[in-house]
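One chain of protein is taken out of this complex; the other chains stay put.
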Amino acid sequence: MLRIEELDVFHGDLQALWHVSLTLDESKITTLIGSNGAGKSTTLYTMAGLLKPSNGSIVYRGERIDRLPAHRIVEMGISMVQEGRRLFREMTVADNLEMGAITKRARQAKEDTLEWIYEIFPVLEQRAGQRADTLSGGEQQMLAIGRSLMSKPDLLLVDELSLGLAPVVVEKISKILREINQAKKVGIFLVEQNVPLALELADKGYIIENGRIVGEGDAKALLKSEQVQKAYLGIAPESEAGT
Amino acid sequence: MEFAQFLTYGIINGSIYGLVAIGLALIMGIMGIFNIAQGSLAMIAAYGSFFLFRYAGLDPFLSLVFTIPALFVIGIFSYRTMFSFMSRFSPHQKLRNSLLVSFGLVLILENAATILWTANERTVTVSYSGKVLALGALRVPYIGLGAVALAVLVIFGLHLFLTRTTFGKSIWAIAQDEDSAALMGINVQRRTLIAFGLGVALAAVAGAIISLHTVSPTVGLDWTNKALILVVLAGVGSINGIFFSGLLLGLVEALSVYLVGVHYTGVVGLVIFLLVLMFRPQGLFGKKAGV
Partner (left out) sequence: MITRAKIISVVLLLGLGAVPLASGNEYVLNMCCMLFLYITLSQSWNILGGYAGQVNVGQAAFFGVGALATRLLWTAGVPLYVSIGAGGLASVLLAVIIGLPALRLKGHYFAIGTLAVAWIARITVGNVLPGISFLPTRQMATYSLVPRYYIFFAVMMGALLTIYFVVNSRTGLGMEATRDDEDAAQTAGVDIFKYKVIAFLISSFFAGLAGACFGYFHASYYWHLPFSLMWCFEPILIVFIGGVGTFAGPIAGSVCYVLLKEAFALTLGEMNVLIFGIVFILTILFFPKGIIGLPSTLREFFRKGRRPTLAAGAADDR
């Protein structure tokens, strides 16, 4: 569905991504894990069109999108949920959701999509008239996801789902994401620091370190792999203990 | 009763200030662009109204049909050529650059006007200039009524536009978080352009009233002065607040004329402005990017 090849991205004079290549499959959940500052958000922002790569390409369903402005990319069916929610804080829940449905593709199905969003996130309907900044962290995350879903994406990019949220809430939202993926066949690309969460949710995973991809594979396999266990879960492999 | 008459004039003046300020409030609030040329743009529109009256007999209020679109176009053109390059700048850089560029624009507009139309003062005198509506012992000039009505219409209308229409809300969204807005599929560049054009078009409304008052090439900066005071009083980003700040300034000035005479009205406004800046820089009516 989406293929990134040899992507180099700079922040000013500093190189953040080096020859990054990944492939996302249609309607699957893929995750990119790595520690803080490894380049995860940069990857998403570049895919969403807010950053432009200096080298490499991003091809979505056959079309190159790396030179397109962000709003065009949304029209093509890719929507991003930013880290830290970044809602329109002074606007109401309903207004935020409405803002998600600006593109033509979204406008046509606005009523139906809204109904569905309220189904999966009932609390949003309850708080529809409230200002976005009066919501709790978890509710804000739901609003952010709901808002991005309003644009009817085929691919949802999620940046740091778990940041600042209680584990219970994260679990809940995580389940909802899976539901969305299965019910509506929306592909999800999740960027996460919380490794177990990410790899449990995803079908496929990539590992990024210092701006370079250093591992990839089936998510469950990665979870059990030595590389992940040692680097991200702090678990020493059994073979070493035995020697 | 004389006092009440002063207050009436205060309200009328305040409304006129509000009309000049509203465009600036939009531009500064949404885009963070410091447009000192706002008053000078109103001046150009005022000349437009003046000439439309002189050569086509068109009442200034009706001339708006032409001057508003004309200024919209000028606004779009100006943004494209002179301000769009600042869109990714930090607030500090935007301030400095827009301050200077808009000052350059003031120079151009004032001098073009002087060359084309001489430095003489012009006024539009319509059939109802000087006529008043008598409310008891109060004399309310019809033109003044028109100004107040326009101010209410335009200011609250803009507020409704920004908070009730989808397009308006998208602009409000851009003001709150430009990147998020882009991620919604909002064409930020195009809408910012339109918002700027709108801000300049609003100056045309002030221009019509100004033409009924006095126009000359150099009136621009004085009006911008008032507009700036209102924007700070209201709080950068507040739209409804512009109306109330206008009333406040108009009334305070009227009071000072009543008490101290007419020579220092300008200073009174500026002193209040400085006080607000010192002690309540977020303005009297707005919260941070409130609309």
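We call the chains A and B, going by the order they appear; numbering starts again at 1 in every chain.
In the analysis below, contacts are C-beta pairs under 8 Å (C-beta built on N, C-alpha and C of every residue); 3 or more make two chains touch, one makes a residue touch a chain.
In this text, all values refer to a predicted model and were calculated from it rather than measured experimentally.
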Fill in: Sole residue of B:Ala56, B:Val73 or B:Ala112 that reaches the chain not shown, by the stated touch rule
B:Ala112
Worksheet item: Touching the left-out chain: which of B:Phe51, B:Phe66, B:Phe103 or B:Tyr258?
Response: B:Phe103
Worksheet item: Pick from B:Ser49, B:Thr67 or B:Asn225: which residue touches the chain that isn't shown?
Response: B:Asn225
Item to complete: For chain B, enumerate the residues touching the unshown chain of the complex.
Response: 34, 82, 85, 89-93, 95-97, 99-101, 103-108, 110-112, 114-115, 221, 225, 228-229, 232, 236, 263-264, 266-267, 270-271, 273-274, 277-278, 281
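As a working rule, only the chains that are shown with their structure count from here on.
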Practice prompt. Mind checking the centre-to-centre distance between chain A and chain B? Centres are C-alpha means, answer in whole Å.
Written response: 43
Practice prompt. State the interface residues of chain B toward chain A in the complex, per the touch definition above.
Written response: 166, 169-170, 172-173, 176-177, 179-189, 289-291
Fill in: Contacting residues of chain A [partner chain B, same complex]
48-50, 69-71, 74-75, 79-80, 82, 86-91, 95, 98-100, 102-103, 106, 147-148, 151
